[in-house]
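Here it is, the structure in full.
The other protein chains are all here in position, but one chain of the complex has been omitted.
Presenting chain A:
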Amino acid sequence: MTRHLLSIDDVSAEEIQRLFATAAEMHDVQKREVKKLPALRGRTVINLFFEDSTRTRSSFEIAGKWLSADVINLSAKGSSASKGESLRDTVLTVTAMGVDGLVMRHSASGAAHQVAGWLDIPVVNAGDGMHEHPTQALLDGYTLQRQLGGPGSLEGKRIAIVGDLTHSRVFRSNVKSLSKLGASVVAVAPPTLMPSGIAEWAKADGFATSYTLDDVLPEVDAVMMLRVQRERMSGGYFPTSREYTVGYGLTRQRLGMLRDGVPILHPGPMNRGLEISPEAADAASSRILDQVSAGVAIRMSVLYHLLAGEEG
């Protein structure tokens, strides 16, 4: 494992399987009465979030605490960043307090890479702008691999990723990790939400694209719905939310197009009735809550491998 987890590029297919194997054991800890392992006793992790997040931040917090690390949450709201301090000064200041690991979310793409260059402690990217969200992609891959039958089961599978691809770091990280796991991705979005230049990118990275969800659904082994990110959209991508749902929502009708038992994923938070219908979100084949519990297991695995061993 590298010293940081900034991008899925940092981990090989083999390392991903090692992270998954560890996560599977961490998953068992969630079922124990004593949900605590001593591996990170005496180590301190800071969750530095410059962007709103509930589940990712609490997931990292629980993961760190169950490994016995001391976890400190800092959000940019009410911090010195809102008083005009530079990113560099903020991270140098908080890490100067004697921190062993930094988990960071930032609205600027590449922020985690930049910060990692300033620090000599491991940095985990918890989402940087429209760039990457590696732990989300790992927990998605882990959830799917578990569902489809263990290591190697994603080989040759077709996974649809549907929605706002332009703004989605979840999409970017998932394309990389799912292809490392041997799956082939079909990226589905309206033309206005397809990243520019996606044709060359799809060719280089070996995934397919489509504008027509109805053509794709009957032939996939899993479907991952992305959130419509209202906060990143200042209009113009689609006329109305009703129109988006008609073309790209996983509606009750479309649920019937999927083969039996095809797992449905969503990174959350969901806009029920917009990109995903309540019938789909609550379907027996929905793995959305499994993703949440897998998130803790994957983050425990990542923190353990980055922070528990000898200094790199």
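The definition used in the following text is that a contact is a pair of C-beta atoms (placed from the backbone, for glycine too) under 8 Å apart; a residue touches a chain by one contact, two chains touch by 3 or more; residues count from 1.
One rule holds for everything that comes next: contacts and distances are computed from a predicted model.
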**Study point:** Omitted chain (choose from "Sugar ABC transporter permease", "Cytochrome bc1 complex cytochrome b subunit", "Monovalent cation/H+ antiporter subunit A" or "Bifunctional protein PyrR") - UniProt protein name
**Key:** "Bifunctional protein PyrR"
Check your understanding: Which residue among A:Gly117, A:Pro239, A:Pro269 or A:Gly309 touches the omitted chain?
Key -> A:Gly309
Point to revise | Touching residues on chain A - with respect to the absent chain | key: 1, 18, 21-22, 24-25, 28, 32-34, 36-39, 67, 304-305, 308-311
